[in-house]
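Missing here: one protein chain of the complex. Every other protein chain is in place.
Letters A, B and C mark the chains in the order given here, with residues in each chain numbered from 1 onward.
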Amino acid sequence: MSLKVTVVVGNPKAMSRTRKVAELLVEKLLEPGTYECEVIDLADHTDEIFAWPSEKVAALNAQVAESDLVVFASPTYKATYTGLLKAFLDRYPANGLAGVTAIPVHTGADFTHAMGPTFTLSPLLVELGAMVPGRGFYLALSQMDKLDEVVDAAASEYATNLSRLSNVAASVSQTTLAAQS
Amino acid sequence: MSLKVTVVVGNPKAMSRTRKVAELLVEKLLEPGTYECEVIDLADHTDEIFAWPSEKVAALNAQVAESDLVVFASPTYKATYTGLLKAFLDRYPANGLAGVTAIPVHTGADFTHAMGPTFTLSPLLVELGAMVPGRGFYLALSQMDKLDEVVDAAASEYATNLSRLSNVAASVSQTTLAAQS
Amino acid sequence: MSLKVTVVVGNPKAMSRTRKVAELLVEKLLEPGTYECEVIDLADHTDEIFAWPSEKVAALNAQVAESDLVVFASPTYKATYTGLLKAFLDRYPANGLAGVTAIPVHTGADFTHAMGPTFTLSPLLVELGAMVPGRGFYLALSQMDKLDEVVDAAASEYATNLSRLSNVAASVSQTTLAAQS
Partner (left out) sequence: MSLKVTVVVGNPKAMSRTRKVAELLVEKLLEPGTYECEVIDLADHTDEIFAWPSEKVAALNAQVAESDLVVFASPTYKATYTGLLKAFLDRYPANGLAGVTAIPVHTGADFTHAMGPTFTLSPLLVELGAMVPGRGFYLALSQMDKLDEVVDAAASEYATNLSRLSNVAASVSQTTLAAQS
C-alpha cells in the first residue's frame, strides 16, 4: 500500500523557496512509486485559518493527521516557525498528530537561527503526538547554490535514522504493542 | 542478534527512583530475550566526570554510543535535566550519539515541569544525533502508587510509535540509504 | 510623564479570561495615575493579521512598540503561545520590540504546561529586543477562585524585580549608555 505523504508550508506567501526545499526532501528521502505526496500551502488558506468551524481547514487538518509522513516547512520568523503554521497546528486537539512521522524544516537568511527546527518546531510537533526521526533540517539561503547536495545529506541522515529505528521496532514487546489498541 | 540497550541515570545520588522507573520502562517496552540491558548510574562516576582524559568515562561514553536504545533518565533539577547528565553528554564530540534511539525520562515532584523532557532533554539528545521516538516521558511522584500503569501507557506509546516509524522506513529510497556509507 | 502600557491578548476568542488576568496584573503592578493602559484583543483583528500591507495592524504594531510596558497574554495552545499572537509578532522587523519591558502571561487548564511562558514566550519576546523582568506568569484555571491572591503575588514579584534592576541601572557606565544613541 502506498505511503501517504504531505508537505505543509507555513510561509504566508505562496509558492516559496521553503516549499521547494520541502518537496525536494521528500523526493530524495522516499523510493519513487511507494508513496503519494500532496502539498498544503497554508498561504492559500489564510482567510479561514481563524474561522471556526471551517470545513475547508478541517479537511486539511484531517489530511495531515492521516498521513504517514509529513514535512512541516516554515521560513524562520523571529528565530522560530511562523504564526501561520502555528495557527494551523492550534486547530488540533491534544495528541492530534499521533502516529504521524514528522520532519521539521526551517529556512533562514544565515545560520544564526539554525537551532530553530530542532529546539522549537520539533518539540511542538512532538507535543502533538508526532515522531521526529532526528534533527530538524535547517537551510540557510547561502546554501541555495548547493541545494541538491545539502538536501541529499539531510535525506540520507533521515533514511539511516529510520532504518535504525526499525531495528529497535523489531524488538518491541508484542504484548505491549497489542495493548495500545 | 540481541538489541543493545543502556539506561543512563543522571541522579547524583545512586540507586534512585528515577533509575527504577527507567529500568521498568525498558522491561515493558521490549520483548524478553531480544535484548541485553546495562545500567550506568552516573552517581558512581562523579569523581572522573570532569577528568580529561578518563579511560573509565570514555568506556562508558562508548558503551552508550554503541547502544541501539538508550533511556536517559534524570530527576528534574531547575525545570530540566541534571548537570551531571549534561556533563556526561558534554564529553561526546558533535553527532556523538548518531544512530542511537533515545528515550528521555524526567521525574519530578509534581506536573509543573512536565514539559522538561520534551522541550529540554529531547532537543539536547537530538542535537547529539540521537532519534527520539515521541514525547519525553515525565513521571510525577504523585503517580508512584500507580507506577505500573503509567509506565505501561508510556511503553505502549513508544511501541506504537516505533511500529509506525517502521512503516515509513520501508519506503525509504535505497539509493539515498546506500549513499550514507 | 505618564507610562504607556499595552495589553496584547492572543486568544482567538475576544474578551477571554486571559485578557482579564492580564488587565488585573497591570492594575496591581502599577501605581494608579502614573500610567495609561490600552488593550489590543487580537481576536478583533484576525481578518487582517495576514494582510500585507495593513494600515490597521501596522498601527497596532506601532502602538505596542512605542509602549513602555506590554503584557503579552495568551491561552496555552499546544504547550505554548497561540499562532494568532505569533502572527502579530511576526510582522515586526528584527529587534522590533527594542526598549519595551514585556511580561509574558499564559493561562492553561492545569500546571502541565506551566513552563510555557518562561521557556517559550519569553525567549520569543527577548529575541525581538524586549526585556522580561523575571519569570513568565502562568495561571491555571484551578486557581481562578483565588485569582486576586495569585495575581498579587505575581505583581509583587515583578515590582521587586524592577526595583532591583533599577539598582543595577544606577551603576551603568554613562559613556556606554551615551554611545547607544
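Just so we're on the same page, a contact is a pair of C-beta atoms (placed from the backbone, for glycine too) under 8 Å apart; a residue touches a chain by one contact, two chains touch by 3 or more.
Everything numeric in this text was worked out from a predicted model, so none of it was measured.
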{"item": "Touching the absent chain when the full complex is considered, from B:Thr18, B:Asn61, B:Thr82 or B:Ser163", "value": "B:Thr82"}
{"item": "Option touching the unshown chain, where A:Gly10, A:Gly99 or A:Gly116 are the choices", "value": "A:Gly116"}
{"item": "Positions on subunit A where the hidden chain makes contact", "value": "79, 110-116, 119-120"}
{"item": "Positions on subunit B contacted by the hidden chain, ascending", "value": "12, 46, 49-50, 52, 77-90, 92, 120, 123-124, 127-128"}
{"item": "Contact footprint on subunit C, counting only the chain that is left out", "value": "3, 28-32, 34-35, 68-69, 99-101, 118-119, 122-123, 126-127, 129, 131-135, 152, 155-174, 176-177, 179-180"}
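Assume only the chains that are shown with their structure count from here on.
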{"item": "Subunit C against subunit A, contact positions shared by both copies (same if over half, else different)", "value": "same"}
{"item": "Chain whose Cα centroid lies nearest the overall Cα centroid", "value": "A"}
{"item": "Maximum centroid distance from subunit C, chain identifier (CA atoms)", "value": "B"}
{"item": "Between subunit B and subunit A, distance of the C-alpha-averaged centres to the nearest whole Å", "value": "24"}
{"item": "Distance between chain centroids, defined by C-alpha means - subunit B, subunit C (Å)", "value": "36"}
{"item": "Length of the line joining the C-alpha centres of subunit A and subunit C, rounded to whole Å", "value": "30"}
{"item": "Contacts with 2+ other chains: residues of subunit A", "value": "123, 127"}
